[in-house]
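Note that one protein chain of the assembly has been removed; the remaining protein chains are unaltered in position.
Chain lettering (A, B and C) follows the sequence in which the chains are written, and residue indices restart at 1 in each chain.
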Amino acid sequence: MIAGDRRANSGQVGPVFNVTAGPAGATAATLAAVGQPVLYPYDPDFLHRYANTAELARQAFGTTETPVILQGEAVLGLEAAAASLIRRDDVVLNLVSGIYGKGYGWWARRYAAEVIEVEVPYDSAVPAESVRAALAARPDVTVVAVVHCETPSGTMNDLDAIGPVVADHDALLIVDAVSSFGAAACDFTAWGADLVVVGPQKCLGGPAGLALLHVSDAAWEHMAGNPDAPRASFLSILDWQDAHRVERPFPFTPSVSDVYALHACLEQYLAEGPAAVLARHQSAARAARAGAEALGLELWAADKSICSDAVTALRLPAGVDEREVIARARAESGVMLSGGQGDLAGKVLQIGHMGPSAYALSPVVALTGLGRALRTLGAKADVGAAIEAALTALDDDDPVPSS
Amino acid sequence: MIAGDRRANSGQVGPVFNVTAGPAGATAATLAAVGQPVLYPYDPDFLHRYANTAELARQAFGTTETPVILQGEAVLGLEAAAASLIRRDDVVLNLVSGIYGKGYGWWARRYAAEVIEVEVPYDSAVPAESVRAALAARPDVTVVAVVHCETPSGTMNDLDAIGPVVADHDALLIVDAVSSFGAAACDFTAWGADLVVVGPQKCLGGPAGLALLHVSDAAWEHMAGNPDAPRASFLSILDWQDAHRVERPFPFTPSVSDVYALHACLEQYLAEGPAAVLARHQSAARAARAGAEALGLELWAADKSICSDAVTALRLPAGVDEREVIARARAESGVMLSGGQGDLAGKVLQIGHMGPSAYALSPVVALTGLGRALRTLGAKADVGAAIEAALTALDDDDPVPSS
Amino acid sequence: MIAGDRRANSGQVGPVFNVTAGPAGATAATLAAVGQPVLYPYDPDFLHRYANTAELARQAFGTTETPVILQGEAVLGLEAAAASLIRRDDVVLNLVSGIYGKGYGWWARRYAAEVIEVEVPYDSAVPAESVRAALAARPDVTVVAVVHCETPSGTMNDLDAIGPVVADHDALLIVDAVSSFGAAACDFTAWGADLVVVGPQKCLGGPAGLALLHVSDAAWEHMAGNPDAPRASFLSILDWQDAHRVERPFPFTPSVSDVYALHACLEQYLAEGPAAVLARHQSAARAARAGAEALGLELWAADKSICSDAVTALRLPAGVDEREVIARARAESGVMLSGGQGDLAGKVLQIGHMGPSAYALSPVVALTGLGRALRTLGAKADVGAAIEAALTALDDDDPVPSS
Partner (left out) sequence: MIAGDRRANSGQVGPVFNVTAGPAGATAATLAAVGQPVLYPYDPDFLHRYANTAELARQAFGTTETPVILQGEAVLGLEAAAASLIRRDDVVLNLVSGIYGKGYGWWARRYAAEVIEVEVPYDSAVPAESVRAALAARPDVTVVAVVHCETPSGTMNDLDAIGPVVADHDALLIVDAVSSFGAAACDFTAWGADLVVVGPQKCLGGPAGLALLHVSDAAWEHMAGNPDAPRASFLSILDWQDAHRVERPFPFTPSVSDVYALHACLEQYLAEGPAAVLARHQSAARAARAGAEALGLELWAADKSICSDAVTALRLPAGVDEREVIARARAESGVMLSGGQGDLAGKVLQIGHMGPSAYALSPVVALTGLGRALRTLGAKADVGAAIEAALTALDDDDPVPSS
């Protein structure tokens, strides 16, 4: 969660604690990997490294299909999914519980015959029952799109419930699991998910420049049958279908250094074990939520049961400008928090506890920086109580080591 | 030019000399930069780093406009240029002297009203006179697209001559300078170039995951007036127009580690000085060409005057399989050469001397690995003569230190 | 202050916060430097790097003499100082206020005609008046040895007062400034110090494998006149007198990677500025002391005025085993504290705030890990109060940014 040393630019010196909504930083082992010499992509060692990276991703995903590595950050994966999977005769049901869900509707409209939406307030989740009702009302829906974790608002949609509903309807399911994978149980197969986009820079602590895609056989078939699916394009998924096979050419030059980072972070994920990774995200999240409430702040989520374990979104006291808080925490304490985007700008502040920042002391650092900044700006904030609450939450965590 | 240590994958151990057509590797200083901790993109230090990177690119380009950094490798830049600049009412003249030029026609056809081409054999360059004639025949041409260096065939089109012809016609000029920038004099302003794509992973020794774009005011205007220009898309250039301003948001998460690498390699480029960088590319290229001929191989280019100083393309003796030569050189000597792509596969072999491999001993290493492999495969190859010829070529290089 | 990621060895994963008495870790910039390719020591670039490192050390020391870089950690410097400077006819006055002072007496006795000592309890400092009295009693004293900061007990001897007393007596002055340089004002010239040993791995955040020595002209003369001074030995200082001159050979191979690290950390020290470095050590130290007291612990030092700003030493509650506390804090929270050595083992616990750990949040992290461990072990510890006290202490720090 340490992200470098502050320099002359900001007029200060010292470590920066990256406790944002991501990119979440990287472990020292991952940074060492990313700095390895740049091989030619057809160097036999790179071809095997690439193939092995895809295989590690498959193991991490727990799927039988080999995932696709796209050569751009998560939004490339999301846009490519819309462009490739959604055919001009598809009717898309888009589930909206935040700004990423809202945005997906815009992409879907570029390609679909029609897009209908179920929208809930951005502090809420889309109930599976609403999905069932919407599908019942529109039997012609062929594709459903949903965001697992709405990063800016720190809320989850319940894919374990929604997935089967979509499967019953026989629609294809697109899932934005960019920031949830690693912090939440993700069973793509049980969900019946067809195209899932994961962002390595979030809970895996990997590179910002790549996207990981689970693509089901049905999705491959649907894309192959889509005459408008991008090909010979940066937006193409089909171009990369076999790129992990050492005997096949890459459509274009892969991002060599980022592939090293992805390989390294997947190795670490598998070595630690998915259950352990999950547990430390849960533990850190519990501490962050408890601490934030003790600090006197309100969780953004209307209901604690939908809170993400990757990121905690908070409402600030009236009259306190989120951007000033963030700037203060960074300047005073070297603590980098993140804030709202789009419609949520100025309304919400996030503490990230993902990947390299999903550890015991991470919420302590975040809460201290946050509380101190609030006080500097004239708001009340009981930092001591916040730390105590965070520690209590950590110590609740018996079976799994909390750190 | 050293690109890591061979590992178990290839059954061997030892340094790898990356003397390919790119990515060309990176200096130790650049690798140190790419391995620095991953900051949050809105961290003040990153914002300033990003702004400074764009400013260094501007200085390197010698332009008044601040270049755009796109978050994917060079082909993203090329595709985005076509998608953004070429309007549905544009008539495009596409100049074809190799497979990248040929490919650009496909992209142009997606967006243009019509695409006409001047095509020459792939071992040749497009004469400026042919461009003038084509434009005279079609006064309705509004955009001209040209590849400066055709990397696979190691040939150059003369932009100093073509640029003014296009300017006289008042057409917009798209230039693929992906592998030429740094190895050839590039005066975007004098050319009257409107959209130039540079690949940092070639002669700058930078990251594979970014593209650098020079965009003229006229190009910005043309894109702004293009109702089909991508927006809210990974293919968008317009989205990134102001991203280098610290107060503006990024359209999506930039590739943090790659930006570090780009910043580092631009700093080194400017510290060394464009003239010195050019000189060592010229010197290494001269040595590679002289050595290859002494080895008994033929330059791919029909005329030595159009040879690139970034990459030397060679024809192999009849009956020698390029892929076997490359595999042998890598396995025997740790020398990684590159080969044909598309229509050129199996016909051409490249020695790269770009960025971190544009130094005195680089052609010596490449020629030794190549000659040794040729002999192993039963071809004749006088390696000793090749090295002597390369050294003589290096030593011709009086005023500028050859190494 | 982050020192890597915990691994399988300790059965855990996560960041480690190195808040020990040193080595104190290193910034990302220093780690990048230490990982640069290993040059041959007579490579012209290394020769200049070495010379420049010595020059940066001179600037950091604010001396006219160029310091000596010895190729082993601080104790090599201390032992070499005794072996080189103390002649068989010297009478040494050794000042003892802790275990390092005590140990120096053992070394001094190897070489001196006689060693006399002024010893005070290890939670105290040696008064300048005691030095004056001792010297008055023994006019034949020719060398005085003193430890500036007793790292294990976190206490300072007042060199500003002791230095002139020694100078009045015309004795040579050996100073162990291993852990004080950077955290305390050190004016070697004003002190009249003749041989000062600085440990780069403490407040400079540099390598553990080197020692930095200030040597006065008088000290060089005394060593040159010492027939027993080591020569052709790892313990020799004389051998390295001119090693920083590019035209002179090294006595043996210098530790290339460590020299890179030293160069980097000195550059950062000078760029930040000695006053700013001092200020952040003072600020972090104030926070650590206030927090520790609020946690219910007692400072080891009998008097707060002699507390070091590099390291805070604490007494633990009766019945609490220091080693268990340290192990717990590391296991639960990833917080690495340090403990007693020699006679102080089991009695004292240290929080380091030196170099890369001398920042605002560092004491917060240390206090949280410590308090949490104390509670786990059944002791009382009000972590919330400790954090509040630390923050108050930080915020007292008006003129200088506390972070």
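Going forward, contacts are C-beta pairs under 8 Å (C-beta built on N, C-alpha and C of every residue); 3 or more make two chains touch, one makes a residue touch a chain.
Model, not experiment: these values are computed from the prediction.
When the full complex is taken into account, the listed residue touching the unshown chain is A:A28, out of A:A28, A:A57, A:L344 or A:A373. Of C:A128, C:I162, C:V175 or C:A261, it is C:A261 that touches the chain left out of the display. Chain B residues in contact with the hidden partner, per the touch definition given at the top, are 1-2, 4-5, 8, 11-15, 17, 27-29, 35, 268, 271-272, 276, 280, 331-335, 356, 359-361, 364-365, 368-369, 372, 376, 383-388, 391, 394-395, 401-403. Against the chain not displayed here, chain A makes contact via residues 28-29, 32-33, 35-37. Hidden from this view is one chain, which touches chain C at 2-7, 9-10, 16, 18, 20, 22-26, 31-32, 34-45, 48-49, 71-76, 79-80, 103, 106-107, 201, 207-209, 232-235, 249, 252-258, 261, 327, 330, 336, 338-339, 341.
Keep in mind that, in the parts below, only the chains that are shown with their structure count from here on.
Taking the mean of C-alpha positions as each chain's centre, the chain lying farthest from the centre of chain C is B. Taking the mean of each chain's C-alpha atoms, the chain closest to the overall C-alpha centroid is A.
As a whole-number value, the distance joining the C-alpha centres of chain A and chain B reads 34 Å.
With centres set at the average Cα position, the gap from chain B to chain C is 51 Å.
For this pair, chain A with chain C, the centres built from the Cα atoms lie 44 Å apart.
Touching two or more other chains at once are residues 32, 35-37 of chain B.
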